[in-house]
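After the structure tokens below, expect a handful of questions from me.
A single protein chain has been omitted; all remaining protein chains appear in their positions.
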């Protein structure tokens, strides 16, 4: 799957599949999360920042960033297996306050095995001029759900 | 602060303060998160499981669990400093599917320094008979926000 | 295996097995690591602090602590499967400088599944009077090595 990054019908088909999965997740829908790009190696998840995603100081909550990281990692892993997956574990470092109009999480596969994938994600905020700032970095394990 | 666990006015006052902070977080309010207990060493955060917190397979989303872990860790760290804090980083392992009527995150301080605290959290689900099952474990760093 | 903690021949037999495994690890032998206790739920690994385990400031290197954490987590997971295991991933927070005469890592199983276990470890140093201080905490995933 990763042999043909950025070209051909595969990334577009995968992106469509990912969007169908995301649309079935009430929590993702509630957050307004969208899969906005997939070029064959990087999955991009975008969440518009709304008033109800903020914490008391006006920044987007860490919980929203960790959701974005977790879900982007999951989709990056899902590309490896082309099947149902779940996040086994992940770690996130918050590096800057998250202010702006949107949160963008970009995740890539670092290693894909038979049953597990290790992925990394960079989480940015975008301001209304389109400039991006790195706000968090994450790393985690995605497991294929084996149904037998 | 940790010298008088479980007794006296301090835990109750801290719990009230924590609830006031939580009430100012739109994201927490949207999720229905509540601080349900603090005995001087363990902070308990509870989130009723609603339809919009689920993922496509009917389990509560990892993102809800990681929010619960993150926020419980933050409150556990906040008790150390008695001031504004934020989560610097954390790691979570999901161990079982999260089904039931509520998510309960219990966090404790492992180490409290001058500027940083290290905390752990156990995240459970509770079924309608009140039985709890461990669904995730987390560990992270909470930093005091220094305003000078 | 965890049904009879602290009693019966099982913990003693497991400890003997663990020691045989450790004796086959040249790196562990070089470090002087020993399995010093197993009561059915907590595995204890001890490393005497020698001059060549120090860093330039006279404290034991983080690398020694992370080795201790990693290996104690692995043994705690190994008790679940009773077979060959390896550490898939772990996270460690260093909380205090490691000075004293020995490093002691105590690990426990948090969750044991069919193929994976999640464990936690507390790492202490012991001074020459026998007093212990917590210096690091860890959490990680141990996988059973499936040979088929």
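Letters A, B and C mark the chains as written, and numbering starts fresh at 1 in each.
Following the convention adopted for this analysis, a contact is a pair of C-beta atoms (placed from the backbone, for glycine too) under 8 Å apart; a residue touches a chain by one contact, two chains touch by 3 or more.
Everything numeric here is computed off the predicted structure, so don't read it as measured data.
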(request) Identify the residue among C:39, C:52 or C:127 that touches the chain left out of the display. (result) C:52
(message) So one chain is hidden, and I want to know which residue out of A:72, A:118 or A:143 touches that hidden chain in the complete assembly.
(response) A:118
(message) Using the document's contact rule, name the residues of subunit B that touch the chain not shown here.
(response) 88-89, 91, 116, 118, 141
(message) In the complete complex, the non-displayed chain touches which residues of subunit A?
(response) 91, 93, 95-96, 110-111, 113, 118, 120, 134, 137-141
(request) Spell out, residue by residue, where the missing chain touches subunit C. (result) 21, 24-31, 51-56, 61-64, 66-67, 70-71, 74, 86-94
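Quick note on the criterion: only the chains that are shown with their structure count from here on.
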(request) Return the chain label for which the distance between chain Cα mean and whole-protein Cα mean is smallest. (result) B
(message) For subunit A versus subunit C, what separation do you get between their C-alpha means, in angstrom?
(response) 34
(message) Roughly how far is subunit B from subunit C, centre to centre by C-alpha average, rounded to an integer in Å?
(response) 28
(message) Can you list every residue of subunit B that touches 2 or more other chains, as numbers and ranges?
(response) 91, 93
